[in-house]
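Below is one structure. I have some questions about it.
Missing here: one protein chain of the complex. Every other protein chain is in place.
Take a look at chain A:
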């Protein structure tokens, strides 16, 4: 190991533009850096600039567009800009939530990549004082026939389960899709939701000068250091630094960290707190300094890196500052609380050290071996980060799909079975059975109930949160503006379907390279569509994450802006789930059916269309979404309906199939010619069309009159009495009556449908090539 003076000389050596480039600082950014700093940086400083100005930390390509999102409504306590969003759920409590991606690490090392994604998002939530109560994940993998897909699925699922199960937070919902567009870039988006008292919410902002900086959690190692190889190049005598930069999760430590932090948060010891996520100690200290001060004017920070608990010997300031070791937190404490805080962390056998102090200099000052190795103003790091207006081009508009070209006599029953067993629609039981969905004993409805949104009780109350995640990348690819609207509308609909009032969303925008104008066009238009839906539906964005450069060999992933929605259920006695449907219930279709087939599941799976040929996605009428969901929620509130399902992929037929499988009862639907209305008399678009704003309801037997009264009061909500829930139990079937008088019908055996629906994923995962 080199001696201290060699290390110090290396760390403090003045850097030039080529080194900047190696750190991802482009020529114009280098100029900006040198101008603002009024000198060239040394190695430690360059490392800090490079991570703070990275796309990941600075949102430099998306910032100006993200500002289009509405971020406030009557219930929002904290919007984007803190660790997570905060909403008022009444009774002095708040729900705190965020979604974040761990796409690139999960592709390289699926188990640890996914596990640390879960760990990171949990920290974002409990950093703010919330006890995490639910995890959700949105996964996208490549084509099932791609050689890497199976092992990626296995690794990601094991990683999510391995972390979430151990830490003791239920994984209650999620979505998993497959598409060749993700062959080289899988998406692992994890969402965490927590509950806190409104008077015990903690922020990164607000630290004042003269207070101790407290480091807690795991020791710092060399894992996850970006560019560590490059930085170590001059230490060529020992190559031990060149270990893989994969972060390793330790859910056991995270569990202890949650308990210890919440215990400390119950006191009044913490002035500001920030978890160490991406860019570790650098971003946590810089962000607390930049947002410090009574009025957010910013403060300074001085840290003695020799005091940072270290897992390995001989770590340099560069490595300590850029390490992404997991399960660590940085706090600013009130000075007289240090001993109490240390005692709490000692109880849980966690490292806890005072490593520095807040100052009024506005500078980030770091020392190692008693010498200053970094002294830079904080403001340029945070506020002067580049903010690009990347050139973009309007995405091409697709012509509508002319379904009449493709309509041929087919057996709709066989098509339904095929669609319900295709990779996107097949049961994901193989996945969610590996997640503990019930720990904390407040899970009312999870993936196992097949509902539109998970329902998680607020502990000790009769209230609950409804939580969902949604994205249809096929719609977004077909028309990012309309598709972006649809993503938000679908989350709104899913929450409404269980009886919740939709409150706010978190988003996870996954796209390709923003430096390409075509890709940037999709980013811009998707954001604008989403923002429009958020505005009209009063369903703002309170937190989120952007993942760009999801691209392999120049080909971007399908545009995938995922939304995590949260809604409030005031009274658990008034919810709707698929399980609730009872024999004798009347089936009602809410919303109008035009038979829109563009970009539909049918067009993809049955017709085998791709790209341009899929046509335009269904338009979203946001005003109708509001009317229809308000109507559905009022029916649930009034106890008129026993089950509600929203119509999405695969239209009415797939929604009916899911209701039948979820409730365990057969269904009869009257789809005679006279009912097909505006679909031009074609059964296929009526069954499989994906018009938006629709729900399938099971009205309780005996509540028909009440239903009609309520429907008459809402003449602007189209309703169609379409069938009933059958009493046929185990021999159940779905009967689509095409001509009731003639007794003509399409019949689908529930047992056969279930076996096809349940069979695909285990069959795929257990297959040996």
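Here is the rule we use: a contact is a pair of C-beta atoms (placed from the backbone, for glycine too) under 8 Å apart; a residue touches a chain by one contact, two chains touch by 3 or more; residues count from 1.
Simple rule for what comes next: contacts and distances are computed from a predicted model.
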| item | value |
| --- | --- |
| Options "ABC transporter ATP-binding protein", "ROK family transcriptional regulator", "3-isopropylmalate dehydratase small subunit" or "Phosphoribosylformylglycinamidine synthase subunit PurQ": UniProt name of the undisplayed chain | "Phosphoribosylformylglycinamidine synthase subunit PurQ" |
| Full-complex contact with the absent chain, from A:47, A:79, A:161 or A:483 | A:161 |
| Omitted-chain contact residue, chosen from A:144, A:174 or A:251 | A:251 |
| Residue of A:7, A:440, A:557 or A:711 touching the missing chain in the full complex | A:440 |
| Positions on chain A where the hidden chain makes contact | 158, 161-162, 165-168, 250-253, 255-256, 347-349, 432-446, 448-449, 457, 572 |
